[in-house]
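My questions all concern the structure below.
Note that this complex is displayed minus one protein chain, with the remaining chains in position.
Showing chain A:
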Amino acid sequence: MSINATLLGQAISFALFVWFCMKFVWPPLMNAIEERQKKIADGLADASRAEKDLVLAQAKAGEQLKAAKVQAADIIDAASKRRNQIVDEAKHEAEVERAKIIAQGQAEIEAERHRVKEELRKQLAVLAIAGAEKIIERSVDAKASADIIDKLVAEL
């Protein structure tokens, strides 16, 4: 065991190896590691932000759902109110219509009655004249008494 030139050879190769390691081995590996660390940190930050966003979105969705429910109840209320109103209006209209129809019917009946009465009166006058003619056939000139008959008819 003696100290010899092997020492120098080892020292030279050591220097070369360290130089090579520093120049070509360390930087790419360190870069890759640091870049990945940054990526992972970013990803984690994104994940936590997404989680917060999710909570917010859920709260918002719940609020909106509640609001929608309230709105729906309002709409239903308004609709039922409106329905009652429409039904009431229709009832009212129908009553008015009914009254109108009844009034019209009565007017028609009245007119018909009037017409029938007139007819009857005319026929009664004719009958009365016919009767009177028969009674007073001989003595009374039809032509002479025509004005009386007309007067009677008018009075009937």
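Here is the rule we use: a contact is a pair of C-beta atoms (placed from the backbone, for glycine too) under 8 Å apart; a residue touches a chain by one contact, two chains touch by 3 or more; residues count from 1.
Here, contacts and distances are computed from a predicted model.
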Choosing from "ATP synthase subunit a", "Tripartite tricarboxylate transporter permease", "Aminomethyltransferase" or "2-oxoacid:ferredoxin oxidoreductase subunit beta", the absent chain's UniProt record names it "ATP synthase subunit a"
Where chain A meets the chain that is not shown, the residues are 1-11, 13-15, 17-18, 20-22, 24-33, 35-36, 39
